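One chain of protein is taken out of this complex; the other chains stay put.
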Amino acid sequence: MPVPILKQRDYLIASIQAALSDEDLRKLRQALVAQVGEFRSRGVIVDVTALDVMDSFAARTLRDLAHMSRLRGAETVIVGIQPEVAFAMVQLGLTLQGVTAALDLEEGLTYLNRKTRQRKRAK
Amino acid sequence: MRDGARDLAEETVVPIKVDSDIVTARQQGRALASLVGFSATDATLIATAISELARNIVLYATRGEIALTAVENGGRPGVIVVARDKGPGIPDLRRATAGGYSTSGGLGLGLAGVRRLMDEFEIVSEVGTGTTVTARKWKQ
Partner (left out) sequence: MVEARAKAPFRPSTGPTDDLLSELVAHLRENRTQLREEWARRITEGKLLTAMSPDEVFAEATAVYDNYLEALETGSIEALETYARNLSERIIPRGVETHEVVGIVLLLRDLLARSLFAKYRADFTQLNRVLDAYEPAANRIANTVAVGFVQERERIIRQQQEAIRELSTPVLPVRERLLILPMIGIIDPQRARQLTEQLLRGIRINRAKVVVIDITGVPAMDASVANHLVLTVEASRLLGATVIVTGLSPEIAQTLVNIGVELGKMNTVGDLQGGIEEAERLLGYRVLPIPEPPSEA
């Protein structure tokens, strides 16, 4: 089941469903990176509210996504990690180092807006 | 031999071959955990451990199975997760399961992480024959 990607001006928003297989995650990452290039997006939000388990593969994929998007000029934010999932993740040693996380979509957008403004000013 | 623990129900076996089986295994695991009465947090820990174990099977052994059982020991309910495969086996078990505190970002086999998530953890592995990981979690 492909994950729908929404384009909201400069940002891409993807909402992940619960039963996402490895292949689906891989495809999502590829699609997002491609679209970042195509639309010259400035930000990517991945909403994992519905994800009930974040294991090492999912964490690695999200890290790769953030890295590849940054290379193409987009900032990535992961939003909606559930408290139980966050707890399990850190026990497993998955800290998503180098990836920005925010509470929810609203916070994610606030963060991206701030980051984009900063970048504009820096130019 | 389960050291006196008593089975509460039949064992559920999930065959692991393709990556969608990983999802099935962890969903079954979560369902069983909830049935046994684990909190949402503990059910997530169990499901996450299952996800890691199932993924190892897909990545390194091509196929195997995850067996889930609800048990009871001295009035305390729990679940036992057994991940079995006939894969290549793990040559350096000590290294694979090492890892005291989770300050490293290394992902590798995730076995050290699985050990942190569960209460009890045993692994038997022979190069050329296969690997069996047994992990248990008890309700607080």
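Going in written order, the chains are labelled A and B, and every chain counts its residues from 1.
The definition used in the following text is that a residue touches a chain if its C-beta (ideal position, glycine included) is under 8 Å from a C-beta of that chain, and two chains touch if they have at least 3 such contacts.
Small disclaimer: the values here were computed from a predicted structure and weren't measured.
Interface note: of B:Ser20, B:Ser34 or B:Asn73, the residue touching the hidden chain in the full complex is B:Asn73. In the full complex, the hidden chain is touched by subunit B at residues 3-5, 41, 73-76, 100-103, 120, 140. Subunit A meets the missing chain through residues 78-79, 81-84, 86-87, 89-91, 95-96, 101-104, 107.
Criterion: only the chains that are shown with their structure count from here on.
Rounded to whole angstrom units, the spacing between the C-alpha centres of subunit A and subunit B is 28. By the touch criterion given at the top, residues 19-20, 22-23, 26-27, 30, 40-41, 43-45, 47-48, 51-52, 55, 99, 102, 104-107, 110, 112-114, 116-117 of subunit B touch subunit A in their complex.
By the touch criterion stated above, subunit A contacts subunit B in their complex at residues 19-23, 52-57, 59-60, 82-85, 87-95, 97.
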